[in-house]
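For subunit A:
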Amino acid sequence: MIEIRWHARGGQGAVTASKILASAVIEEGKYAQSNPDYGAERSGAPLRAYNRVSEKPITLHCMVLNPDIVVIVDPTLLKAVPFLEGTDENAILVINTDKTPNEIREKYKIEGRKIYTVDATKIAMEELKRSLMNIPMLGALIKVLNGLVDIKTVEEDIKKTFGKKVSENVLSANIRALYRAYEEVKGE
Partner candidate 1 sequence: MIKGWKELPIGGVIIEPGSSEKYDTGEWRAWRPVFDSSKCVHCMMCWIFCPDSSILVKEEKMVGIDYDHCKGCGICAHECPTNALEMKPEYLFREED
Partner candidate 2 sequence: MRPELIKEVTYVPYSGNMAAAEAMRQINPDVVAAYPITPQTELMQCFADFVANGLVDSEYIPVESEHSAMSACVGAAAAGSRAMTATAGPGLAYMWEVLGIASGMRLPIVMTVVNRALSAPINIHGDQSDMMGARDQGWIMLFSENAEEQYDNLIQVIRIAEDERTRLPVMIGMDGFVISHAIERVRLLPDKAVEEFVGELKPMYSLLDVDNPVAHGAVAMTDSYMEFKRQQREAMMNAYKVIREVGKAFEEAFGKKYEHIEAYKTEDADYILVVTGSAAGTAKYVVDKLREEKGIKVGIIKIRTFRPFPYYDVMDAIEASNCKAIGILDRAETFGGASGPLFEEVATAQHLRRKYYPMTGFIYGLGGRDTNVHHIEEAIDKVMKLAAGEEVPLVNYLNLKE
Partner candidate 3 sequence: MAQIKTAEIKVPPLKKLTNYPEKLVPGHRLCAGCGASIIIRQMYMVASALGYELIIANATGCVEVCTTIYPYNAWKSPWIHNAFENAAATISGAEAAYKALKRKGKLPTDKKVKFVALGGDGGTYDIGFQSLSGALERGHDFIYVCYDNEAYMNTGIQRSSATPKYANTTTQPVGSESFGKPQTKKWMPEVVAAHGIPYVAQVAPSHWKDFMEKFKKALLTEGPSFINAFSVCPRGWRSKEEEGILVTKLAVETNYWPLFEVENGKWRITYRPKNPKPLEEFLKLQGRFKHLFKPENKHLIDELQAEVDRRWERLNRMENLTREE
């Protein structure tokens, strides 16, 4: 079982991204949970969302305490929230930043852990013309999950989720953003 924690701000779509991830995993016949941490916060407030992904049924119904992967959707949260909380040396960090993994490691004095970075903000601005980094961050995470779920399944799920709600243009921009981040994410 892999446990994932998302850090984002309200309105950035992290909950949706976490739901799409769970959906895609389940589509492929595996097990997953997506569990937002609901509060009374409104747009802009830092929030967390969780995923569990497994080959076997998941019976846990509690918060993710010790995530294997932490996804940081908004780079400004690196200073604002204790994103390393509950992680051990083996944890993986997937961070939206224009910096390299090494620069992040030095700047935030991170020991151990594996760091991946992707400039999801840039991808979002170029493809979506809006700072909606959830889908690119999902693309990056899929890459980091290393074959656990097929990006094609994720693509299909995005189409299903957004299909009725957005225009053809917006949908294809999201799909492009997904694949770009999937390609552009860099590890150490």
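We adopt the following convention: contacts are C-beta pairs under 8 Å (C-beta built on N, C-alpha and C of every residue); 3 or more make two chains touch, one makes a residue touch a chain; residues count from 1.
On how the list was made: all candidates are chains of the complex that A comes from, given by their letters.
Just so we're clear, the structure is a prediction, and the values are computed from it rather than from any experiment.
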Selected neighbour of subunit A [touch, this complex] from 1, 2 or 3: 2
Partner candidate 2, residues of subunit A touching it in the complex: 19, 22-23, 25-27, 29, 31-36, 38, 40, 57-63, 65
